[in-house]
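Quick one: structure below, then a few questions.
With one protein chain withheld, the remaining protein chains of the complex are depicted in position.
Here is chain A:
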Amino acid sequence: MSDTALLIENVDKFYGPKGHGVHAVKNLSMNVRKGEIIALLGSSGCGKTSTLRMIAGFEPVSDGTISLAGRQVHLLPPVKRNVAMAFEGYSLYPPLTVRENIAFALKAKRLSQAEVDEKVAYIAKLLEIEDILGRYPSSISGGQQQRASLGRALIRDADLHLLDEPMGQLEPQLRALLRGRIKHYIKERGLTAILVTHDQTEANALADRIAVMEGGVLQQFDTPQKIKERPANLFTGTFVGEPPMNVFEASISGGNGSLSFGLNEGVKLDYQIAAFSPGVQAELTKRRKVVLGIRPYSVRRSADGVKARVAVNQWLGDQTHIAADFAGGTMVLVEHDRTRLAIGEDIGIHLDPSSLHVFDSETGRAISHGKELA
C-alpha cells in the first residue's frame, strides 16, 4: 500500500534473556496510514512505550519487522530513521535556551536563519511558550519544559512523529486548548503521528484511531467511536470509558420467545428473543455463562425496572453519578440532571437490550453489542 506510513509486523520485545526475561510486546502488528494520528493507549507497563522506543530505534526489536515510508528501518540506527520524538522526560539540552533547543531540531536541514526564526516563532506561539524562549530548561516549570520538548519534535519535518505522553504535565485548560491546536497543526501539514498516553480523553480527542494495549498485546485497534461502541473484548470495554463499564456475570436461560440473563442474588433480566439478531440468538443460546457489560450512560431508571439500592449519589456540576447496589455488585449510572436520591433509596433499573455488551466468560472476547454480533 502506498499510503502506509508505518508498518509493524509481528514484533516482539523481550527484556532480558528469551524465555525467562520480560516479554514486553507480544506479536504486535499494526498499520498506520500516512497523515493519521494514532494513540497507543494502555496502563503503565502495557508495552506502549517499548513499542514507541522500538520505532524510534532506542530499543532493538527482538523479533519481527518495522517499515517506515516503505523502508525497513528496524535495523537502522535512530539517525537514519527520520522520526521525530517528544520525550516523556522532556530531555531538553541543559546548556541551550528553549529557543536553541527548538531550533536545534532544524540544524540538520541547513535552513536560513530567517526561516528558522520564523518556524520557531510559529511553533512557540502555537504552544504558548513565546515568553520563555530565552530561558534555560533548568529555570522553567515542568509544563513549560514539556511544551518546549513537544515543540522540538513538532517543528521537524519527519516521516513520523512520536509523542510520548506529550501533555501529561499541563494544566487541564491548557491541555484542552493545545490538543485542538496540535491536532490542527499535524493535520494541516499532513504529518503522521503516534502518541502514547494513558489519558483516554486525550486519545479520543487527538487520535483518528486508538490502539489499546494490555500486557504487551494489542487488544483493539480502531476508531475512538468503534472502541467505545464495539469493544473487542472485556478489557477494552472496561478500560475505555469514564466512568468504566458496569460488568456482571450472567447465566443464560431461555425458551418460549424469551431470553433471560440470570445475575447474582436471583436478579433476572428478561428480554424478547426478537430483540437480538438471529446470529446473536444462536451465539447466546448455545452458551450458559457470559459476562454482561453496560455503559453507565446507557443505564435508565424506570419504576418497573429491576430493583437496586442507591449507595452513592454524586453531583459533579454537570452530571450525576449514581452507584447502586445491584445483583451483588455495583451498578453505576450517569444522569445529566441533578437527581435528589437519598442513600439507601430503592430505584428501578432498566437495561435496554440495545445497550448490552455480551462477552465470553472465559476468553473475554466480545460476543455481541446490542442487537448485533460483535
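In the analysis below, a residue touches a chain if its C-beta (ideal position, glycine included) is under 8 Å from a C-beta of that chain, and two chains touch if they have at least 3 such contacts; residues count from 1.
FYI, contacts and distances are computed from a predicted model.
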According to its UniProt record, the missing chain among "DNA modification/repair radical SAM protein", "Fe-S-cluster-containing dehydrogenase component", "AAA domain (Dynein-related subfamily)" or "Carbohydrate ABC transporter permease" is "Carbohydrate ABC transporter permease"
Contacting the left-out chain: of A:A105, A:I210 or A:A324, that is A:A105
Out of A:G21, A:G45, A:G89 or A:P243, which touches the unshown chain? A:G89
Candidate in contact with the missing chain, chosen from A:K48, A:K119, A:R152 or A:H357: A:R152
Residues belonging to chain A that touch the chain removed from view: 56-58, 77-79, 81, 83-85, 87-89, 91-95, 104-105, 107-108, 149, 152, 156
